Each structure stands twice: as C-alpha cells, then as structure tokens.
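Excluded from the complex is one protein chain; the other protein chains are retained at their positions.
And then subunit A:
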C-alpha cells in the first residue's frame, strides 16, 4: 500500500469537503442531502461493527469465546443506559479483556 497516496487522498477529500462552501460555490445544501447525512454515521459505522464483531476469518463466530461480541454489547448497554461515551468504551474494553482471559479458563473448568 502506498502510504503517501493514502494520506494525500484522504487529506484532499477531507479538505475539499471542509472548504466546499467558502470559495464561491453555492451557499446551501439540497434538503435531501441534509436528510441523507443524518443516516451516514449509523450506516457506515454499523456496516463496520457488525462484521468485525460477528465474523472471524469470514465465518460466523457465535460461540461463548467471542469476547468482541460480549464487549460490544457491554459498551452498547453502558452508553444506552448512562449516555457516557468514554465510560462505555472503557467498560466495554474491560469486559473484552476479562472475557478473553476468563472464557478459556471457564470452559476448561466445566
């Protein structure tokens, strides 16, 4: 992967969006576009999260050792309940690490 190209591409795309309305182009966005924007975060992030959490090497990974799934559920629950992003990330991370460490011990013991 060409890192220079990656950085240049990401940086120029982002910059153009930021100054998009500051150099004489139109001064408002079409209404449908603003409406579409409201769904972009949920759409893109969920499309990343779900395969990252449920798949492992392209196949479903739904057994008890899937610490990513348990951690993600913990984060979701904390953020939903307390509406605090950093607490949710920290709590989910803790659950993830503990689960990864404890779940093999648990099955070995049972």
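Structure notes:
FYI, a residue touches a chain if its C-beta (ideal position, glycine included) is under 8 Å from a C-beta of that chain, and two chains touch if they have at least 3 such contacts; residues count from 1.
Note that contacts and distances are computed from a predicted model.
A chain of this complex does not appear here, and its UniProt-recorded name among "AzlC family ABC transporter permease", "Fe-S cluster assembly protein SufB", "Urease accessory protein UreF" or "Lactate utilization protein" is "AzlC family ABC transporter permease". Residues touching the missing chain, restricted to subunit A, are 1-3, 5-7, 9-11, 13-15, 17-23, 27-29, 32-55, 58, 67-68, 71-72, 75-76, 79-80, 83, 85-86, 88-89, 92-93, 96-97, 100 (touch as defined at the top).
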